[in-house]
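Excluded from the complex is one protein chain; the other protein chains are retained at their positions.
Every chain is named by a letter (A and B) in the order it is written, and numbering of its residues begins at 1.
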Amino acid sequence: MFPLFVAETLIGLSIGGRLFLIAVGLSLIFGVLNVLNFAHGVFYMLGAYGAITVSALLLDNFWLGAAVGIVAVGIVGAIVEFGLIRPLYDRDEAILDQLILTFGVAMIVHELARMLWGSQPRSIPTPGSLDFSVGILGETITAYRLFVIGVSVVVLVGLWLFLTRTHHGHVIRATASDREMAAMLGVDVPRLYTTVFLLGSLLAGLGGALAAPLQAVSPALGDQIIIDAFVVVVIGGLGSISGAFVGAMLVGLFQAFGVQYIAAGDLALPFIAMILVLVFRPRGLLGEDEVL
Amino acid sequence: MSGDDEPTTDGSRDDEPTADRSTPDGPDPGALGVAGPAVERAGHGHERLSFTRSRLIEEGWTRERLLGLFVVWCLLVPVVLPSFQVYLFTEFLLLAVFATAFNLLYGYTGLLSFGHALFYAAAGYAIALTFRELGPELAGVLGGISPLATLLVAVVLGLAFTLVIAAPVGYLSVRLDEIYFALITLSFSMAFYAVLIQDPYGLTQGSDGMLLLLGTVELFGADVALADRNLYYYLVLAVAGGSMYAMWRVINSPFGTVCRAIRESPDRVSALGVNVTYHQWVMFVVSAFFVGIAGLFIAPLHSIVTPAMSFWTTSAIPVVAAVIGGAFYFLGPAVGAFVFLYLRWGLSRYPAFEAHWELFYGLVLILVLLYFKEGAAAGLVALGHWLEDLYGVYRTDGRSAAIEFVRSTLSEKAAAVRREVGRTSVRGRRSARGQVATAGGGSDSTDPGGGSDSTDPGSGSDSTDPTDPTDRPSGGDRP
Partner (left out) sequence: MTTLLRTVDLRREFGELVAVDGVSLDIVHGEITCIIGPNGAGKTTFYDLLTGMVEPTSGEVWLRHDGELQEITGLPAHEIADRGLARSFQIIEIFERLTVRQNVQVACVARNDRTLDLTTWLDADEAINEQVDEILELTGLTHLAEKRCSTLSYGQQRNVEISLALAIESSVVLLDEPTAGLNPTDSAIVVDFVNELDERTDTTFVVTEHDMDVVFNIADRIVVLHDGRVIADGDPGTVRADETVTEAYLGGSSI
């Protein structure tokens, strides 16, 4: 039954692409700053709301709305890092304190979103320019879904090139592997941290904005999505970008096939996978120590 | 057994040096009301303090007395408070047990679990299932007293179930640390949540959850509703009191002290010949056990169990309570639970805020993390000391001196807060670099005082020791 697999694979890749866009920023931030950002989910939610709200204001142009939303999320992220997370870096229990602190941020943003947009889920139509179907091996898929898969690949490749081929990328990787050494060599570590956090938040916003036409958006979205993101980054390896990609695609394919072939209980399986990875390969399936 | 016997816990040592041993920079015995780790007294109050404390004790204001008053208050709650308040207070007691049990692992062993909802939900579902499955059976056999019997069976089964889950989950979890520990506990609870909500075996009624009604007992011809608000309150009071007392004993036992040492430095503890992961595991199971107790008794109070009991936001409740209340104090998480519930209740009376109480928690949480790492419990302890001092001033120097004391200490405090806020932001700006200078490498240990100075934001500004470092009792029994 070959064609059947094509359908599932396409759906799986589409889910995977979306998951990757959520997880990659989280993983990047953890890889460089050693901060597990609980607020990443609400940033994603903000990105989605940003795209919806702004595009409604701006001539119904989804792309413009998305762009503004993404930038806004990036700015929020940078402010959070600068104002709240930064004072905690030199604590003894920095990692746990930062985790709890970002959790507080998530609560606040969640509530603010509810005040601003209400609890009712919202949605937005697929942007007209990509609202058509494409046939692949006898199956059809909307062009927008293909576009999201494409964006996730572009992000992966772009980050890869950025981190391996540019000066800034080298500095970031050096700081990730040895912050003291980097500081000694004259890197302005605090500023670099803020920049990376900004970048990670931009990616969360991008994921949210692009997902807006694909799912219902509500303030509780962040609470759900952060868990998916945790599953993905743990499976791929916390702090690893290629790991996030592999993890996202695995989980996406898994969900697509799981719906078809596992009668019930498939909701628990990603968590069981996460547990197994943590028990047997805590560094993730790829087992890399590098940010890449 | 609602904690009445607590005053005698200090046992043999009680009459003499106990009080002094815990002052002025106490051994962190954990009790609220006994100086905690980082609460140091302002220098000016020292002598007056000992005067005031002994005076207060003379006048009968001992710790035991205060505790006794609290117990009396608890006993009177159903008499003096309206029904809804009794409900709220019952919930508070159980949440306090939940948060304190969580904190055995977090504040007292150094492991942050983001999945304690698992045990809360496991116990809750266990009692609900027992009542649904065994309730009718037992009613057939035992007749009128069967709800009571069912409750007993449910408690036993629920705790057994909790332990059966906690042992393997803990075993797998404690081998990981910090963020990885938080993540694996999170995934266990979420896996359980997923099972509950999908309900693959048709046991738990999926996302609807299960209703749980305790029923009515026929005793000596009278009908007694087990879920009667006041009756249930007393039941919970006894259970919660007993649990708190048991946990208090655990943290003051040899085992509890070892766990506190593990929190400080696992490597050091294993160099003393102690199997660190094994002890973390035992504490994990103990912690889960008491969480199970909270879950068991919250379910009948709410009359329903739902999958949300195991969702990660439930796991976050004790985290928030412990952080806000103060994780290094035994009663800190209970204080946090109190703030948690009553802040929500208070806000619910203002329609504008009602739906947004989480906003306030978020804000409080962040403020506490940034500026009051010791939490509300530390604040209460400091307030208690301040009141004592104030009382001392009043008794010795009279009213105007007391007013002057209030003015001067308040302005001092304000200045200190301003300084602290300034310091945190400055430190933040330098942080990542600052660390480089002090990061321990090879032989930097020759810097006297170098790494020794803890930078606890809460710990008063002076950590220098008034006694001269070189001042040692000379000789001793050295030849």
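Definition applied: contacts are C-beta pairs under 8 Å (C-beta built on N, C-alpha and C of every residue); 3 or more make two chains touch, one makes a residue touch a chain.
The structure displayed is predicted, hence computed values, not measured ones.
Shown chains touched by the hidden one, complex as a whole: B. Residue-wise, the contact with the chain that is not shown comes from B:Ser253, picked out of B:Gln85, B:Ser207, B:Asn230 or B:Ser253.
Shown as candidates are B:Val276, B:Ile317, B:Ala378 or B:Val393; the residue that touches the absent chain is B:Val276. Annotation for subunit B: contacts to the undisplayed chain at residues 9-13, 21, 25-29, 37-38, 40, 249-250, 252-258, 260-261, 264-265, 267-276, 279, 282, 286, 328, 440, 442-454, 456, 459, 463-465, 467, 469-473, 476-479.
Keep in mind that, in the parts below, only the chains that are shown with their structure count from here on.
Centres computed as Cα averages put subunit A at a distance of 34 Å from subunit B.
Interface residues of subunit A, counted against subunit B in their complex, comprise 36, 84, 86-92, 95-97, 99-101, 103-108, 110-112, 114-115, 179-180, 183-184, 189-190, 193, 223, 227, 230-231, 234, 238, 263-268, 271-272, 274-275, 278-279, 282.
On subunit B, the positions that touch subunit A within their shared complex are 112, 172, 175-176, 178-180, 182-184, 186-188, 190-192, 194-195, 197-200, 312-313, 316, 319, 323, 355-356, 358-359, 361-363, 365-366, 369-370, 373, 424-425, 427-436, 439, 454-455.
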